[in-house]
Every structure is written in C-alpha cells, then in structure tokens.
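A protein chain is absent from this complex, but the other protein chains hold their places.
For chain A:
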Amino acid sequence: MTTIDSPARTVGRVRRPGPRRGSEAVWFVVPFVLLVAIWWLVVEVTGTTARTFPQVTDVIAALAEMAASGDLARHLGASLQRMLIGAVLAVVTAIPFGIALGSSPRLSAFFSPLLRFSVALAGIAWIPIATLWLGYGDRAVIFIVWNAMFFALTYNTVLGVQQIPVQTVRAARSMGTRGPRIVWEVLLPGALPSIVTGLRIGLGYGWRGLVAAEIIATNAGLGYALFLAQSQFDTGVIIASMVIIGVLWLLMDRLLLAPLERRTVERWGMKAVS
C-alpha cells in the first residue's frame, strides 16, 4: 500500500493569516464609525438639545467622568461579577440536565413542553418573583442571569445530543465504552456545536436579563447606572452606559465565544447549528 488518495479539501472556514485578520477587524469597526458620524451630524443639524439626546462629545465627556470618579469600575465590576457567577451556574446545571434529557427519549418527551414554555418566560419576567424570594441585591440578579441562560442552554444541549448520529454512539459502545463514560467521550463533544450555539444565545439573554434586573433590583451595576442617570435626566450617562453594555457584549462574543468555536467546532469540521 504505497499510494494514497489525496486529502479532501477543507470545508468550512479556514483560519486567515495575520494581515487578512487585521483588515477584517477594520471592516468590523467601519459601520460603527459611520453610525457615530451620522449621529453627530443629525444632532448638529437639527440642534437637538442634550435633554432629548446627547451629542457625541457629551457621551465621551460622560464616559471620562465615569472613569475618573471610579463609578465606571464599580458598575462594571458589579455587573461582570454577577454575569460570571450566573453564567457558570447556568453552564454547570443546564449542560448535565440537557445531556440527561437528550439521551432519554422518555425524559425529553416529558420535559420538552415545559422547556418550550419556559424559554418564552426566561429571564426578565422572573424579576418580580426573584426579588420577592431573594430580596434586592446580587442574589436576585444572579438568579435572573442563570434563569435567562438556563432554558436556552438546556434546549440546545438536548438538540445537540439528539443530533449525534446513532452510529457514532454505537461505534463507541462496540469499542467498550460503558455507562457514564459515553457522556464524556461521545455525548458532550458530539453535542458541542449545538452547546456553543446555546451558549451564545443564552449569554445574550443573560446579558439582557442582567441589565434589566440591575435597573430594578440593585444599587450598583451598568443597569443601575442607566436607571440613576434617567432619574437625573443625564442623557450623556444613559447613552454612555448603553454603549458600554453593547461593547462588552461584542467583546464577550469575540474574545470568548468565537475562539471557543474556532478551537473546537471549526477545527473538528463540525459546523455550528444556528
């Protein structure tokens, strides 16, 4: 056996070399620059007052002010800490639950109507009950983040497990994989494309839930900063907080989720379902 059929062409996204990635980053920023330019122009031409909508420079000033006073660090720290705890709790609860449901047709048939029902309610709608149970503060906000993420992550994990070809599981079993080892060796990696999708959707829900819960339930965090600025008619801080919330989400997506996807799902040639 000397000759070998040639390797298949790699399907899917190929990692781009340095310069290309750089130009990609530039193109990512361009729409935002345009948006800011239009914003500046519209406010300037129409003569809108800061009471209604701030000028770009007002927002930059507000940002500088928040940074200088330490408010920015305080709000950012509080929000990120709650987000992190809520997200970790969601991952360690939703993925095992999803794998259990996905590998048992009976369990998933029983729970799937409940799951669909809960996806619609997840997150924000739970804020009143969360504050009743847990009071105003960190715990209620963390509960909301967990809750907002849990159902989307569970749902996508179930889907991921169910999409693993039966032959793949059979192959593992016929090579002596038994019991819980199947979970670690086959179900978890096999479901990963869908789990990553669930994580992305879930983090989006969680992030929104976080801001909403902070508006109502706390005295620190980006949501609270928004709320406080509104009561003081400080549109500069309102927009500055919104910008921070949006930018943080983009960073989370680009620095956390995209590399995770590149290193696993894309490397393995398993396309993420979305």
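By our rule, contacts are C-beta pairs under 8 Å (C-beta built on N, C-alpha and C of every residue); 3 or more make two chains touch, one makes a residue touch a chain; residues count from 1.
Just so we're on the same page, contacts and distances are computed from a predicted model.
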Problem set entry | Among "Cell division ABC transporter subunit FtsX", "Sarcosine oxidase subunit gamma", "NitT/TauT family transport system ATP-binding protein" or "Anti-sigma regulatory factor", UniProt-listed name of the chain not shown | "NitT/TauT family transport system ATP-binding protein"
For this session: Could you tell which one of A:Gly190, A:Gly206, A:Gly221 or A:Gly236 touches the chain left off the display?
Result: A:Gly190
Seminar exercise, completed: Answer key for A:Trp133, A:Phe233 or A:Trp268 versus the chain not shown reads A:Trp268
Exercise. Residues on chain A that touch the omitted chain in the whole complex?
Worked result: 1-8, 10-12, 165, 167-168, 170-177, 181, 185-186, 189-190, 192, 264, 267-270
